[in-house]
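Only a single protein chain was left out; the remaining protein chains are all shown in position.
Up next is chain A:
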Amino acid sequence: MEAQTTTGKFVVPIGPQHPALKEPGHFEFTVDGEIVTGASVRLGFVHRGIEKGAEARNWVQNMYMVERVCGICSHVHATAYALGVEQLAGVTAPPRAQAIRELVAELERVHSHMLWLGVAAHEGGFDTLFMYSWRDRETVMDLLEAICGNRVHYSVNLLGGVKYDIDDKLADQLRKGVDFLEGRCEHYMKVVTTDETFVGRTKNVGKMSKEEAYELGSVGPTARASGVDRDIRIDAPYVSYEQFPVKLITDDAGDLQARFVVRIKELYESFRLIREILDHMPEGELTVKVPRRIPAGEAISRVEAPRGELLYFLKSNGTDIPDRVKIRTPSLCNWSSVVNYAVGHKLADMPMLLAGIDPCFSCNDRSVTIHRGGNVQNDWSWEQLRQYGIAYYR
């Protein structure tokens, strides 16, 4: 597990296959005794070629493709994609569909944050909280299953609307579930802010100032925990966030505890929003017709995934198959902040610091071009790659 380098630095490599990692990622920590003096990260072990695969499928099929980018935030991926396609096609989904999209997005946020709360507590050696939060997460999973029949890939979205309606019976079920979860979350808030062992592990650990967060391009709750007021739901309201606005939640502490607090407060906000949407659900149709061939053009759509800003770039050439689908996922933007604030902490804090940004490894299935300066040619053409592949397997 440990390697001695010639420069006298002690490097602890973790991964890509490691018992403590659930998903593949490679981290190298340079340590001086117990203290980490440098960190680097290598990603892309789960590359599946989704963006390239999207170029071979039509617009409707891609809806399902992008949902499978990530199992936890599948709804926001589909929403971002659908919004982009609707923008290209020049249609808008009816208000009721928009409201249902927002409702499911908020339920998904609840489910994602509760999952993260459990994972982060588990990394911190606090398995009781992990068990409790995952038990209560079942409530929201059941609600999602009641809405759309699936626990993981909800596929609520269609191009130009949504598939599933919310009736009164379902609304009551949702209200009841949300009431229960709100009570539980108050309990978690108390645990996270008062439990001595937990506070000892999170308070003043992994501090990131507001300036650093700006500079490193942090997104989502990680940035908001450092006091950066950045939330796409407020900055550029999509679906029905204009009608049902969300309150911005920030925390100035910037440490690991602040990330817990921000996420749990966001849960409260989501519960409030879900109730508000259920009480004031607009009436009307669920879908509008979207043409099979999407007019040529380019579109960018941004949504706030549970982990931060998610960006889709779509390019159409007027046929029923997209020219380019570019996905920028939130986890990828947050890695630089981890590498930065890990320095100076004990090696034992690393799992929790890594979990602090809510890393999603399937989000990391993206290619990143790093410009090192100078004349280093890192870009390979399709033909070069092919030749390399042939030579490699010869």
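The rule we apply is simple: a residue touches a chain if its C-beta (ideal position, glycine included) is under 8 Å from a C-beta of that chain, and two chains touch if they have at least 3 such contacts; residues count from 1.
The rule is short, and it goes like this: contacts and distances are computed from a predicted model.
Undergrad: Could you check which of "Hydrogenase formation protein HypD", "Exodeoxyribonuclease 7 small subunit", "Penicillin-binding protein" or "NADH-quinone oxidoreductase subunit I" matches the UniProt name for the chain that's left out?
TA: Options "Hydrogenase formation protein HypD", "Exodeoxyribonuclease 7 small subunit", "Penicillin-binding protein" or "NADH-quinone oxidoreductase subunit I" narrow down to "NADH-quinone oxidoreductase subunit I" for the missing chain.
Undergrad: Where the complex has a chain not shown, which of A:11, A:46 or A:148 is the residue touching it?
TA: Here the residue in touch with the unshown chain is A:148.
Undergrad: Given the contact definition stated above, which residue among A:60, A:91 or A:253 touches the chain not shown here?
TA: For the chain that is not drawn, the touching residue is A:60.
Undergrad: Which candidate, A:164, A:312 or A:361, sits in contact with the chain we can't see?
TA: Considering all chains, including the one not shown, the answer is A:164.
Undergrad: Determine and list the chain A residues touching the chain excluded from the picture.
TA: These residues of chain A touch the chain that is not shown: 57, 60-61, 63-65, 68, 135, 138, 145-150, 153, 155, 164.
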